[in-house]
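A single protein chain has been omitted from the complex, and every remaining protein chain is retained in its original position.
This part shows chain A:
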Amino acid sequence: MSKKKGLNIIGFVLILLISVVAILPFYTMLIMGTYYTNDLFTGMKFIPGNYLGENIKTLFSIDILAFYKNSIIVAGGSAILTVIVCAMAGFAFAKYKFLFKKTLFSSVMVTMMIPMQLGLVAFVIEMQAVGWRNSLLPLIIPPAASAFGVFWMTQFASSAIPDEVMESARIDGCNEFTLFVKIALPFMRAACMTLALLAFLWSWNNLLTPLVVISNESLYTIPLGIRQLSTTFRNDTAAQVLGLSLTTLPILLLFSAFSKSLISGLSAAAVKG
(Lines give C-alpha, C1' and ligand atoms only; values in the text may rest on other atoms or scores of the structure.)
Protein backbone atom coordinates (compact mmCIF):
# COMPACT_ATOMS: atom_id res chain seq x y z
CA MET A 1 0.00 0.00 0.00
CA SER A 2 2.76 2.43 1.01
CA LYS A 3 4.75 1.42 -2.12
CA LYS A 4 1.74 2.35 -4.25
CA LYS A 5 1.41 5.62 -2.37
CA GLY A 6 5.09 6.35 -3.01
CA LEU A 7 4.66 5.72 -6.71
CA ASN A 8 1.64 8.00 -6.72
CA ILE A 9 3.64 10.79 -5.13
CA ILE A 10 6.45 10.37 -7.70
CA GLY A 11 3.87 10.39 -10.48
CA PHE A 12 2.25 13.49 -9.04
CA VAL A 13 5.59 15.31 -8.77
CA LEU A 14 6.45 14.35 -12.34
CA ILE A 15 3.12 15.59 -13.65
CA LEU A 16 3.53 18.78 -11.64
CA LEU A 17 6.98 19.38 -13.14
CA ILE A 18 5.75 18.77 -16.67
CA SER A 19 2.82 21.11 -16.04
CA VAL A 20 5.15 23.84 -14.80
CA VAL A 21 7.35 23.42 -17.89
CA ALA A 22 4.27 23.67 -20.11
CA ILE A 23 2.62 26.57 -18.29
CA LEU A 24 5.71 28.68 -17.55
CA PRO A 25 6.13 30.14 -21.07
CA PHE A 26 2.47 31.13 -21.12
CA TYR A 27 2.73 32.67 -17.65
CA THR A 28 5.86 34.65 -18.56
CA MET A 29 4.11 35.82 -21.72
CA LEU A 30 1.33 37.29 -19.59
CA ILE A 31 3.84 38.84 -17.21
CA MET A 32 5.93 40.34 -20.04
CA GLY A 33 2.91 42.35 -21.13
CA THR A 34 3.06 44.28 -17.85
CA TYR A 35 6.61 45.63 -18.31
CA TYR A 36 8.30 48.43 -20.24
CA THR A 37 9.97 46.88 -23.28
CA ASN A 38 13.53 47.77 -22.31
CA ASP A 39 13.05 46.25 -18.85
CA LEU A 40 12.14 42.90 -20.35
CA PHE A 41 15.74 42.25 -21.18
CA THR A 42 17.24 42.85 -17.79
CA GLY A 43 16.37 39.34 -16.59
CA MET A 44 13.48 36.88 -16.25
CA LYS A 45 10.30 38.40 -14.85
CA PHE A 46 7.97 36.40 -12.63
CA ILE A 47 6.18 39.18 -10.79
CA PRO A 48 3.83 41.53 -12.68
CA GLY A 49 5.35 44.92 -13.56
CA ASN A 50 3.74 48.35 -13.34
CA TYR A 51 3.59 49.19 -17.05
CA LEU A 52 0.40 47.32 -17.95
CA GLY A 53 -1.65 50.53 -18.24
CA GLU A 54 0.83 52.09 -20.66
CA ASN A 55 1.02 48.93 -22.73
CA ILE A 56 -2.77 48.77 -22.91
CA LYS A 57 -2.76 52.42 -24.00
CA THR A 58 -0.17 51.61 -26.70
CA LEU A 59 -2.17 48.58 -27.77
CA PHE A 60 -5.33 50.65 -28.11
CA SER A 61 -3.46 53.32 -30.08
CA ILE A 62 -3.99 50.95 -32.98
CA ASP A 63 -7.49 49.78 -33.86
CA ILE A 64 -7.09 46.48 -32.03
CA LEU A 65 -10.83 45.88 -31.58
CA ALA A 66 -11.47 46.14 -35.33
CA PHE A 67 -8.55 43.78 -35.97
CA TYR A 68 -9.99 41.40 -33.41
CA LYS A 69 -13.41 41.50 -35.03
CA ASN A 70 -11.92 40.88 -38.47
CA SER A 71 -9.87 37.96 -37.18
CA ILE A 72 -12.95 36.36 -35.63
CA ILE A 73 -14.95 36.76 -38.86
CA VAL A 74 -12.11 35.39 -40.96
CA ALA A 75 -11.08 32.51 -38.71
CA GLY A 76 -14.67 31.54 -37.86
CA GLY A 77 -15.82 31.73 -41.48
CA SER A 78 -12.77 29.90 -42.72
CA ALA A 79 -13.18 27.12 -40.14
CA ILE A 80 -16.83 26.52 -41.00
CA LEU A 81 -16.28 26.58 -44.76
CA THR A 82 -13.18 24.39 -44.55
CA VAL A 83 -15.11 21.74 -42.68
CA ILE A 84 -18.03 21.82 -45.13
CA VAL A 85 -15.88 21.70 -48.27
CA CYS A 86 -13.33 19.21 -46.99
CA ALA A 87 -15.93 16.90 -45.47
CA MET A 88 -17.79 16.76 -48.78
CA ALA A 89 -14.64 16.23 -50.82
CA GLY A 90 -13.25 13.70 -48.34
CA PHE A 91 -16.53 11.82 -48.33
CA ALA A 92 -16.56 11.76 -52.15
CA PHE A 93 -12.98 10.53 -52.38
CA ALA A 94 -13.51 7.91 -49.67
CA LYS A 95 -16.87 6.48 -50.64
CA TYR A 96 -17.48 6.93 -54.35
CA LYS A 97 -15.87 5.35 -57.36
CA PHE A 98 -15.39 7.67 -60.31
CA LEU A 99 -13.11 8.27 -63.26
CA PHE A 100 -9.58 9.59 -62.47
CA LYS A 101 -10.26 9.34 -58.73
CA LYS A 102 -6.70 8.29 -57.88
CA THR A 103 -5.16 10.92 -60.15
CA LEU A 104 -7.32 13.66 -58.70
CA PHE A 105 -6.59 12.59 -55.15
CA SER A 106 -2.87 12.51 -55.94
CA SER A 107 -3.02 16.02 -57.38
CA VAL A 108 -4.71 17.21 -54.21
CA MET A 109 -1.89 15.62 -52.24
CA VAL A 110 0.73 17.28 -54.46
CA THR A 111 -0.58 20.74 -53.59
CA MET A 112 0.33 20.02 -49.97
CA MET A 113 3.97 19.87 -51.01
CA ILE A 114 4.00 23.28 -52.70
CA PRO A 115 4.69 26.22 -50.39
CA MET A 116 2.01 28.89 -50.47
CA GLN A 117 4.64 31.55 -51.22
CA LEU A 118 5.30 30.06 -54.66
CA GLY A 119 1.80 30.72 -55.87
CA LEU A 120 1.37 34.00 -54.06
CA VAL A 121 1.50 36.33 -57.05
CA ALA A 122 -0.88 34.12 -59.04
CA PHE A 123 -3.21 33.98 -56.06
CA VAL A 124 -3.22 37.77 -55.77
CA ILE A 125 -3.89 38.12 -59.52
CA GLU A 126 -6.75 35.66 -59.17
CA MET A 127 -8.24 37.59 -56.27
CA GLN A 128 -7.88 40.82 -58.22
CA ALA A 129 -9.61 39.23 -61.22
CA VAL A 130 -12.61 38.09 -59.21
CA GLY A 131 -12.81 41.45 -57.45
CA TRP A 132 -12.10 40.14 -53.99
CA ARG A 133 -9.03 42.24 -53.21
CA ASN A 134 -9.44 44.56 -50.28
CA SER A 135 -12.10 42.34 -48.80
CA LEU A 136 -12.05 39.51 -46.28
CA LEU A 137 -13.23 36.96 -48.85
CA PRO A 138 -9.74 35.84 -49.98
CA LEU A 139 -9.03 34.95 -46.38
CA ILE A 140 -12.22 32.93 -45.95
CA ILE A 141 -13.14 31.21 -49.21
CA PRO A 142 -9.93 29.94 -50.89
CA PRO A 143 -8.55 28.37 -47.67
CA ALA A 144 -11.71 26.25 -47.52
CA ALA A 145 -10.20 24.13 -50.29
CA SER A 146 -7.56 22.81 -47.92
CA ALA A 147 -5.55 19.90 -49.28
CA PHE A 148 -4.75 18.73 -45.80
CA GLY A 149 -8.42 18.96 -44.87
CA VAL A 150 -9.42 16.80 -47.84
CA PHE A 151 -6.74 14.25 -47.02
CA TRP A 152 -7.75 14.25 -43.37
CA MET A 153 -11.42 13.78 -44.11
CA THR A 154 -10.79 11.14 -46.78
CA GLN A 155 -8.71 9.08 -44.38
CA PHE A 156 -11.28 9.41 -41.64
CA ALA A 157 -14.35 8.81 -43.79
CA SER A 158 -12.91 5.73 -45.50
CA SER A 159 -12.77 3.81 -42.25
CA ALA A 160 -15.29 5.57 -40.00
CA ILE A 161 -18.38 5.22 -42.18
CA PRO A 162 -19.48 1.61 -42.71
CA ASP A 163 -20.53 0.89 -46.30
CA GLU A 164 -23.37 -1.26 -44.97
CA VAL A 165 -24.97 1.71 -43.23
CA MET A 166 -24.80 3.74 -46.43
CA GLU A 167 -26.32 0.96 -48.47
CA SER A 168 -29.14 0.52 -45.95
CA ALA A 169 -29.86 4.23 -46.14
CA ARG A 170 -30.00 4.14 -49.93
CA ILE A 171 -32.35 1.14 -49.82
CA ASP A 172 -34.54 3.14 -47.46
CA GLY A 173 -34.75 5.86 -50.14
CA CYS A 174 -32.17 8.28 -48.85
CA ASN A 175 -30.70 10.55 -51.56
CA GLU A 176 -26.97 11.26 -51.71
CA PHE A 177 -27.08 14.68 -50.09
CA THR A 178 -29.25 13.48 -47.20
CA LEU A 179 -26.98 10.49 -46.88
CA PHE A 180 -24.02 12.79 -46.48
CA VAL A 181 -25.70 15.13 -44.03
CA LYS A 182 -27.64 12.65 -41.91
CA ILE A 183 -25.52 9.51 -42.06
CA ALA A 184 -21.94 10.40 -42.96
CA LEU A 185 -21.45 13.64 -41.04
CA PRO A 186 -22.36 12.21 -37.61
CA PHE A 187 -19.73 9.53 -38.16
CA MET A 188 -17.19 12.20 -39.10
CA ARG A 189 -18.00 14.50 -36.17
CA ALA A 190 -14.68 14.12 -34.34
CA ALA A 191 -12.67 14.71 -37.52
CA CYS A 192 -14.81 17.75 -38.34
CA MET A 193 -14.21 19.29 -34.92
CA THR A 194 -10.47 18.71 -35.19
CA LEU A 195 -10.31 20.19 -38.67
CA ALA A 196 -12.41 23.17 -37.58
CA LEU A 197 -10.00 23.91 -34.75
CA LEU A 198 -6.96 23.52 -36.98
CA ALA A 199 -8.49 25.70 -39.72
CA PHE A 200 -9.38 28.33 -37.13
CA LEU A 201 -5.80 28.29 -35.86
CA TRP A 202 -4.23 28.52 -39.34
CA SER A 203 -6.47 31.39 -40.24
CA TRP A 204 -6.02 33.19 -36.91
CA ASN A 205 -2.24 33.16 -37.26
CA ASN A 206 -2.06 33.85 -40.99
CA LEU A 207 0.00 36.94 -41.80
CA LEU A 208 1.07 36.54 -45.41
CA THR A 209 -2.30 36.40 -47.18
CA PRO A 210 -3.85 39.40 -45.40
CA LEU A 211 -0.62 41.31 -46.02
CA VAL A 212 -0.76 40.93 -49.77
CA VAL A 213 -4.49 41.10 -50.45
CA ILE A 214 -5.64 43.79 -48.04
CA SER A 215 -4.66 47.44 -48.35
CA ASN A 216 -7.41 48.81 -46.20
CA GLU A 217 -6.54 49.20 -42.55
CA SER A 218 -10.10 48.68 -41.38
CA LEU A 219 -9.92 45.11 -42.73
CA TYR A 220 -6.62 44.16 -41.10
CA THR A 221 -6.52 41.02 -39.00
CA ILE A 222 -4.66 40.73 -35.69
CA PRO A 223 -1.29 39.37 -36.93
CA LEU A 224 -1.10 42.17 -39.50
CA GLY A 225 -2.50 44.92 -37.31
CA ILE A 226 -0.33 44.17 -34.32
CA ARG A 227 2.82 44.58 -36.39
CA GLN A 228 2.08 48.27 -36.51
CA LEU A 229 3.62 48.40 -33.05
CA SER A 230 6.95 47.62 -34.65
CA THR A 231 8.49 50.44 -36.67
CA THR A 232 11.86 51.16 -38.25
CA PHE A 233 13.22 52.60 -35.08
CA ARG A 234 11.62 50.70 -32.28
CA ASN A 235 9.98 47.42 -31.54
CA ASP A 236 7.49 47.69 -28.68
CA THR A 237 7.86 44.07 -27.66
CA ALA A 238 5.90 44.38 -24.40
CA ALA A 239 2.83 45.88 -26.08
CA GLN A 240 3.02 43.28 -28.83
CA VAL A 241 3.26 40.47 -26.28
CA LEU A 242 0.28 41.89 -24.41
CA GLY A 243 -1.69 42.04 -27.65
CA LEU A 244 -0.76 38.51 -28.57
CA SER A 245 -1.60 37.27 -25.07
CA LEU A 246 -5.07 38.73 -25.41
CA THR A 247 -5.48 37.29 -28.86
CA THR A 248 -4.60 33.76 -27.78
CA LEU A 249 -7.63 33.78 -25.49
CA PRO A 250 -10.17 32.70 -28.16
CA ILE A 251 -7.92 29.83 -29.14
CA LEU A 252 -7.58 28.74 -25.54
CA LEU A 253 -11.32 28.97 -25.01
CA LEU A 254 -12.00 27.01 -28.17
CA PHE A 255 -9.51 24.36 -27.19
CA SER A 256 -10.99 24.09 -23.72
CA ALA A 257 -14.48 23.76 -25.16
CA PHE A 258 -13.61 21.22 -27.81
CA SER A 259 -10.54 19.53 -26.38
CA LYS A 260 -12.32 16.17 -26.07
CA SER A 261 -13.34 16.19 -29.72
CA LEU A 262 -9.90 17.37 -30.80
CA ILE A 263 -8.10 14.65 -28.88
CA SER A 264 -10.53 11.94 -29.92
CA GLY A 265 -10.32 13.10 -33.54
CA LEU A 266 -6.54 13.07 -33.48
CA SER A 267 -6.28 9.70 -31.77
CA ALA A 268 -8.96 8.16 -34.00
CA ALA A 269 -7.14 9.32 -37.12
CA ALA A 270 -3.87 8.06 -35.70
CA VAL A 271 -5.33 4.61 -35.06
CA LYS A 272 -7.19 4.45 -38.36
CA GLY A 273 -4.28 5.85 -40.36
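By our rule, contacts are C-beta pairs under 8 Å (C-beta built on N, C-alpha and C of every residue); 3 or more make two chains touch, one makes a residue touch a chain; residues count from 1.
Heads up, the rule we're going with is that contacts and distances are computed from a predicted model.
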> Looking at UniProt, which of "ABC-type sugar transport system, periplasmic component", "histidine kinase", "Ech hydrogenase subunit B" or "Carbohydrate ABC transporter membrane protein 1 (CUT1 family)" names the chain we cannot see?
Replying inline: "ABC-type sugar transport system, periplasmic component"
>> Please identify which residue in A:111, A:205, A:245 or A:261 touches the non-displayed chain.
In response: A:111
>> If I consider the whole complex, including the chain that's not displayed, which of A:51, A:68 or A:93 touches that chain?
In response: A:93
> Which listed residue, A:119, A:162 or A:186, touches the chain dropped from view?
Replying inline: A:119
> Of A:2, A:42 or A:256, which residue touches the hidden chain?
Replying inline: A:42
> In terms of residues, what is the contact footprint of the unshown chain on chain A?
Replying inline: 37-42, 62, 85, 88-89, 92-93, 96-101, 104-105, 107-108, 111, 114, 116, 118-126, 128, 133-134, 142, 145, 147, 150, 176, 207, 211-212, 215-217, 220, 224, 227-228, 230-235, 237
